[in-house]
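Note that this complex is displayed minus one protein chain, with the remaining chains in position.
Moving on, here comes chain A:
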Amino acid sequence: MARRATPEVNAGSMADIAFLLLIFFLVTTTIEKDKGIARQLPPKEPPTDEKVIIKEKNLFIVNVNRQDQLLVDDNLMELKDLRKAAINFLDNGGAPAGTAEYCNYCKGGMADNPNKHNPKSSDNPDKAVISVQNDRLTSYKMYIAVQNELVAAYNYLRDRESQRLYGWKFTEMSKALDEGSYKGDKDLLQEKLEVVQKLFPQKLSEAEPKKSGS
C-alpha cells in the first residue's frame, strides 16, 4: 500500500504576489472627492410675451464687469461685503405687519444692519430675487466666487431658521442626509429640509451675459 501523496504546491510566494498587487493598487488609488456648487438650469421654453413683473425693490442686481468689479444695486462693492449685503436684502422683510406679504420670521438681516425692515428693500424672502449679470469676459474665478457668496448668504439664513425650528443647522442636516450617516427617519428629515428651503427659497436668476464691449 504505497500511497503516493500528491506533492503540495508551494504557497509560500503567494504573499509576495499579493503584496505586489497590493502595492500597485495602493499607488494608483486616488480617492477623488469632487465637490462643487450645484445648479439647476432653466429649461428651454418657447418665448412668451407674458412679462413677469418684479418690483424693483424686490430685485438685488449683482453686476460683474470684465475687470471683475462688482456693481450691486448701482453701488460699487467689494466681494467681501457681498455676503452681508445679500443677507440683509433677503432677510429684510419690508412688508408691514398685517399685510399678506408680511414675513414673521425675518430679522432684518445681520445684527449690525442699520436699516432693518427697510420698506424700500425686499418685501419677504419669497419675493426677493437675486439677479446676477456677467460680462462675457468676466473671469470664471470671479463668477464662482460671486455664486459662492450668494449661496453662502442663503445657507446662513437657512441655518438660522433651521436652528430655531429644529435645533439643527440646515447645512449639517443636508450633509447628514447626503452621507447617509443619519440614523433616524430620513423622510422626516427631508421634510424638515423642505420646510426650511421654503422659508428661504433660492431665487437666483442669471441674465444672459452681455456681449463684451457693449
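Here is the rule we use: contacts are C-beta pairs under 8 Å (C-beta built on N, C-alpha and C of every residue); 3 or more make two chains touch, one makes a residue touch a chain; residues count from 1.
The rule we apply is simple: contacts and distances are computed from a predicted model.
Asks: If you look up the hidden chain in UniProt, what protein name do you find among "Biopolymer transport protein ExbD", "Pyruvate flavodoxin/ferredoxin oxidoreductase domain protein", "NurA domain-containing protein" or "Two-component system response regulator"?
Replies: Cross-referencing UniProt, the chain left out corresponds to "Biopolymer transport protein ExbD".
Asks: Would you indicate which residue among A:R4, A:K51 or A:K80 is in contact with the undisplayed chain?
Replies: A:K80
Asks: If the hidden chain were put back, which of A:N63, A:T138 or A:S162 would touch it?
Replies: Looking across A:N63, A:T138 or A:S162, the contact with the absent chain belongs to A:T138.
Asks: Among A:N118, A:Q147, A:Q163 or A:Q197, which one is in touch with the chain left out?
Replies: Hidden-chain contact among the options goes to A:Q147.
Asks: Spell out, residue by residue, where the missing chain touches chain A.
Replies: Touching the chain left out of view, chain A contributes residues 11, 14-15, 18-19, 21-22, 25-26, 28-44, 79-80, 83, 134-145, 147-149, 151-152, 155, 178-179, 208-209, 212.
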